[in-house]
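Removed from the display is one protein chain of the complex; every other protein chain stays in position.
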Amino acid sequence: MPFYAIISGAGSGTGASVARHFAKTYPVVLLARTAASYEPIVADINANGGKAIGIASDATDLAAVQAVFEQIAKELPGHQLAAAVYNPAAGMKYLPFLEQELATLDASLATNVRGLFLFAQKTIPLLLAAVDAKPAHPPTLIVTGATGSIRGSAKFATFATGKFGQRGLTQSLSREFGPRGVHVAYVIVDGGIDTPWGKERVVNNGVEDGKISPDAIAESYWHLHTQHRSAFTQELDLRPFVEKF
Amino acid sequence: MPFYAIISGAGSGTGASVARHFAKTYPVVLLARTAASYEPIVADINANGGKAIGIASDATDLAAVQAVFEQIAKELPGHQLAAAVYNPAAGMKYLPFLEQELATLDASLATNVRGLFLFAQKTIPLLLAAVDAKPAHPPTLIVTGATGSIRGSAKFATFATGKFGQRGLTQSLSREFGPRGVHVAYVIVDGGIDTPWGKERVVNNGVEDGKISPDAIAESYWHLHTQHRSAFTQELDLRPFVEKF
Amino acid sequence: MPFYAIISGAGSGTGASVARHFAKTYPVVLLARTAASYEPIVADINANGGKAIGIASDATDLAAVQAVFEQIAKELPGHQLAAAVYNPAAGMKYLPFLEQELATLDASLATNVRGLFLFAQKTIPLLLAAVDAKPAHPPTLIVTGATGSIRGSAKFATFATGKFGQRGLTQSLSREFGPRGVHVAYVIVDGGIDTPWGKERVVNNGVEDGKISPDAIAESYWHLHTQHRSAFTQELDLRPFVEKF
Partner (left out) sequence: MPFYAIISGAGSGTGASVARHFAKTYPVVLLARTAASYEPIVADINANGGKAIGIASDATDLAAVQAVFEQIAKELPGHQLAAAVYNPAAGMKYLPFLEQELATLDASLATNVRGLFLFAQKTIPLLLAAVDAKPAHPPTLIVTGATGSIRGSAKFATFATGKFGQRGLTQSLSREFGPRGVHVAYVIVDGGIDTPWGKERVVNNGVEDGKISPDAIAESYWHLHTQHRSAFTQELDLRPFVEKF
């Protein structure tokens, strides 16, 4: 029985690397708000012997999320879901709390929490079904977290609120669905990511490998996916060797 | 210069006890969604030599929250804010994740996170102003948390999401406003609370003191408020001696 | 039935303040390695209407600890133990790990862990006996922790090792003896303490109240001791309002 993987928030550096990595094994579905975000990656995967489908969709919109899974059922008939990655990023506002707007909080909650809720409600039944299909690796849901999920900071109030909530939701899902064979994991990405569009942003004094390689993130996501069900990791951190923590 | 305290979510067992305790020292403003929730407490405080004002208000509604502070300015002219307590409870749905509705998540976020955001944006400027008035105790914002703020569990997904988010927001506020003299604290209430309307609910096998006394919670809130600014507590837990944790 | 309190590590700023505070209610026993550490405090308490006994003792030596409790039984016949505070400090070596000596690690373990083990094995049976005597406040064991108990840092390796271990031991005691009525609490002191002999040490840029008042610590210890058994705190932090964390 064929399997596929889905990456929500596939247009970012991390999303693109994860899609490419999982595409070595599975057809991959890439979700992003705008097609322009995923088109080059989709084209590249398809041109290099993989199979990728891009779907433009708002992760925070219930109807849009439902439409995504209807489209997948048509485009990948008979496929089971092997792995789902939730990776959308909310635009973070680094501002003193008294200058933060409710709309910024709502955007953080929409992307980090409500979108994950919708994604999980759609993917977990598919992942549970996949458990019965005896896949090579346990069906997996991986959520991209951040330092803000374990540490609230001045000026990061709206971001931390969403990320703490996201971690709590993910942990709840781990405790509920782990025993049913679905591996739910949270990855605390702690550091700047080395993306093409962030090249000019200097972190860690510009030291080599001071920004996280998105391909390295993808390696750890794949490792999580391939963990034996007797040894699931629920949470791990990823940070550059020079990062202060 | 006179000071007052405000308790949002004053209709619960905890809110009522906190209001009574703080009313020994300050005029208190009690907020609850419906007047019926706070009326007996307000009457009781006023009948016993204290001063209490009740205002019916939806903690999750921006306009309602703004109206509250306009009314307070009129009813307690010239008063500074000594202590603010955020204690509203969202109706918790103990359900498997796949049976949870988005509306339940939204209700949890509205009460635990958005309401606190609004309350903090209104009270923190007042607490900062009070710092300059050199009060007997450092101006204080206390938020009522729960075990769900540090532990996501099966069937508690929507509750934990809101409570994790609330803890992250509170921790951010502590880091930002502590250095400016405002004491922001989070209290992790871990156990059933001994309220009149929960008398029949059996916890800890019905052992004496197996439910948390709301008056005991109020004692710790008062202790937090009176801590010297050289020794602020950011977070503490409260649980019955017999509670498993 | 009369009660007493005991403070191990009574010669420090924190120990002295805790002894004075608890002496308002109980006869207090002060333990320190050398009599010179506690003598002025003992004299002062006795001169001001309290009752204090000092015993020179090495907290890390089994025979010495046993001798302490034999002496107490003679000096305070018929007294029950209301509160025990474990507060000895190991000389901390702030050094790169590769320059740390095994002897420094052993000193940290001896003071932070082995001494607490001995103290707890002697005091917990007495505290359990006191539960049956129905004291005004639940019998209490309080341990003085530090930031190093929750965060290992470069150059703090030997200190963090001891403090992490101490926190794990205390948490184990809480889970075991809380249900039997003994309140075991850990206090994470996060910041420099304002002691007479540390006056010249500048922290937080010398801002007023930037060092923790030992009297403020004592207030929180007393609050812990007086908490109702339906609302025990297992752990709290104490830090100056300006402290980074």
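Should a chain be cited, it is by its letter among A, B and C, assigned in written order, with residues numbered from 1 in that chain.
In this text, contacts are C-beta pairs under 8 Å (C-beta built on N, C-alpha and C of every residue); 3 or more make two chains touch, one makes a residue touch a chain.
Source: prediction; values computed, not measured.
*Asks:* Where does the absent chain make contact, in terms of the chains shown?
*Replies:* Hidden chain contacts in the full assembly come out as A, C.
*Asks:* For the chain left off this view, which of A:K93, A:R114 or A:H183 is in contact with it?
*Replies:* Only one listed residue reaches the unshown chain, and that is A:H183.
*Asks:* From the list A:G50, A:G115, A:P138 or A:G165, pick the residue that touches the absent chain.
*Replies:* In the full complex, the listed residue that touches the missing chain is A:P138.
*Asks:* Using the document's definition of touch, tell me which of C:A157, C:A216 or C:V242 contacts the absent chain.
*Replies:* Among C:A157, C:A216 or C:V242, only C:A157 touches the chain that is not shown.
*Asks:* Touching the hidden chain in the full complex, which residues of subunit C are there? Just list them.
*Replies:* Those residues of subunit C that touch the unshown chain are 62, 96-98, 100, 102, 105-106, 109, 113-114, 117-118, 120-121, 124-125, 148-149, 151-157, 160-177.
*Asks:* On subunit A, where is the contact patch with the chain that was removed from view?
*Replies:* Touch set of subunit A with respect to the missing chain: 138, 175, 178-179, 181, 183, 191, 194, 209-213, 215-217, 219-220, 223, 226-243, 245.
The criterion applied here is as follows: only the chains that are shown with their structure count from here on.
*Asks:* Would you identify the shape of the chain contact graph, picking one of line, ring, star, complete or other?
*Replies:* Graph shape, chains as nodes and touching pairs as edges: a line.
*Asks:* Rounded to the nearest 5 degrees, how far is subunit A rotated relative to subunit B when their C-alpha atoms are superposed?
*Replies:* Result for this pair is 180 degrees.
*Asks:* Determine the chain that sits nearest the middle of the structure, using the mean of its CA atoms as its centre.
*Replies:* Central chain: B.
*Asks:* Find the geometric centre of each of subunit B and subunit C from their Cα atoms only, then give the gap between the two centres in Å, rounded to an integer.
*Replies:* 31
*Asks:* I'd like the Å distance between the centres of subunit A and subunit C, where a centre is the mean of that chain's Cα atoms.
*Replies:* Chain centroid spacing, subunit A to subunit C, equals 46 Å.
*Asks:* Would you mind listing the residues of subunit C that make contact with two or more other chains?
*Replies:* Expected reply: no residues.
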